[in-house]
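One chain of protein is taken out of this complex; the other chains stay put.
And now, chain A:
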Amino acid sequence: MAVKSGGKKPAYKPVSMSAKEYKAFAKSREPARAVPGNCLKAFLVGGTICLIGQGIQQFYMTVFDMPTRQAASPTVATLVFISVVLTALGVYDKIAQWAGAGSAVPVTGFANSMSSAAIEHRSEGLVLGVGAKMFKLAGSVVVFGVVAAFFVGIIHWLLDLTLGGR
């Protein structure tokens, strides 16, 4: 029969690195993350989104004669709407790969996290899909946002008490 094990057995060193050694070994061979470049891109894109927001607010203030505070709500709604449209068109994730935190941190990122989950899980139905999974990513933002606000509120109240308020 043609098949047999070869005559001389090659002897190789077995894979014997410990997890700790291997992690260091693999880490040193990872491509470096472009942190300064990513920061700059995030700054530029995040800043641009805020600038657009400012423009929209100005629009509501001048055209509809709204005071600054009142113009804030339709401004956010408009940004959210734009973000949802870009998500639905499949563009927002492409922008995000370039922009990183720049498109994730503003309110548009929050809208993207909700709308993308809603679109993705539409196939599981309106109740268990869209309804239940829409907050899959945004849920933690809401939870920790509320918790953080609570503690900031307490700190604010304590400062008021000790410093006598203004």
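Everything below uses one rule, namely that a contact is a pair of C-beta atoms (placed from the backbone, for glycine too) under 8 Å apart; a residue touches a chain by one contact, two chains touch by 3 or more; residues count from 1.
Everything that follows uses one rule, which is that contacts and distances are computed from a predicted model.
You can't see one chain of this complex, but its UniProt record names it "SpoVAD", from the set "N-methylhydantoinase A", "Fumarate reductase flavoprotein subunit", "SpoVAD" or "Dihydroxyacetone kinase subunit L".
Within the complete assembly, A:Y22 is the residue of A:Y22, A:F43, A:F64 or A:F144 that touches the hidden chain. Think of the hidden chain as still there; on chain A it touches residues 1-15, 17-20, 22-23, 25-26, 29-34, 38, 87-88, 90, 92-93, 95-97, 99-101, 103-104, 109, 112-113, 115-117, 119-121, 123, 136-137.
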